[in-house]
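Encoded as structure tokens, here's the structure I'll be asking about.
For this depiction, one protein chain was excluded, whereas all remaining protein chains were kept in their positions.
Right after this comes subunit A.
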Amino acid sequence: MSADTATTRTVPGENQRDRFYRLLPGLLADQPRLVAVLAEISVNYLEEVPPSIADRVVNVGIREQLLVGAAGGLALTGMRPIVHTFAAFLVERAWEQVKLDLGHQGVGAVLVSAGASYDWPEGGETHFGHRDVALLDTLDGWTVHVPGHPDEAEALLRAALPGDDRVYLRLASDSNRLPRDVSDGRMRVLRRGSRGTVIAVGPLADRTLAATEGLDVTVLYAATVRPFDAETLRTTLDSPDVVLVEPYLRGTSTAEVTAALRGLRHRVLGLGVGRNESRRYGVPADHDRLHGIDEAGLRRAITGFITEFD
């Protein structure tokens, strides 16, 4: 999707999460099968909804087990739950409910998280959400979207609503300058080169392009990481050296790359958020630097990797 095909007007300064809240009342009004299930977070955005949809905004309070458990029950009756809170509470705190009350029951929901890895670094470790995608990787049948722009978040959300499957939509404060067409779940080729492939995920696309400026590498962009688009990686591959730039736990998709390149001698470098407890606060840029996924850190790591055997 490009900016001129966005289905809603763009609001200056609006981030992915703002867009989600702005869209939600209209989506509920248009689609009677939808139900928003909330655990206090962002309830204030839905206080003014019309009475006709108010009964499909279910705030369970600060009860994340029930947040996901009730979503499972709603799905069993044919409803399509949109389940929302911070990533750490949605996926980690209610982990067994995600596993059993959705997957094991054979039903789905659209889990929409906010907060990403450290959108609120002042909140510290308890509010960091970088383990989410890796955790979902232990389960069957999850589609995972990591949009890089509010327009992409909107397109991916809208596309997820008609189904009955399990979808995770990971909203971040940070976005790329412009949206890209993410409608088919495939990776986009941002640049072609011959000395390796760098896969930039979601909001890290612009930064990855800047960090690889002048390097002879292919840069791919993924806003959907599960299922992983192995075909685009294989068909665009020149040198079998692959760098993953992911805004969540470092190495989360390394196994996907290994599987995609099975039968081919290759190297993989996973860049992303480390698992060490940093016990630091500050601003997101501090943590990008700490984990080596700021522009300078990315350039250093990618250059070192592709020139390692020169």
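Operating definition for what follows: a contact is a pair of C-beta atoms (placed from the backbone, for glycine too) under 8 Å apart; a residue touches a chain by one contact, two chains touch by 3 or more; residues count from 1.
Going forward, contacts and distances are computed from a predicted model.
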### Options "Polysulfide reductase", "Isoquinoline 1-oxidoreductase subunit alpha", "Spore germination protein (Amino acid permease)" or "Ferredoxin fas2": UniProt name of the undisplayed chain
"Ferredoxin fas2"
### Sole contact to the chain not displayed, among A:Leu23, A:Val43, A:Val60 or A:Leu215
A:Val60
### Summary
Sole touch to the unshown chain from A:Thr10, A:Ser52, A:Gln105 or A:Thr307: residue A:Gln105
#### Entry: Residue in contact with the excluded chain [from A:Leu24, A:Ile41, A:Ala70 or A:Ile293]
A:Ala70
## Note on the structure
In the full complex, subunit A touches the hidden chain through residues 35, 55-56, 58, 60-61, 63, 65-66, 68-79, 81, 96-97, 100-101, 104-106
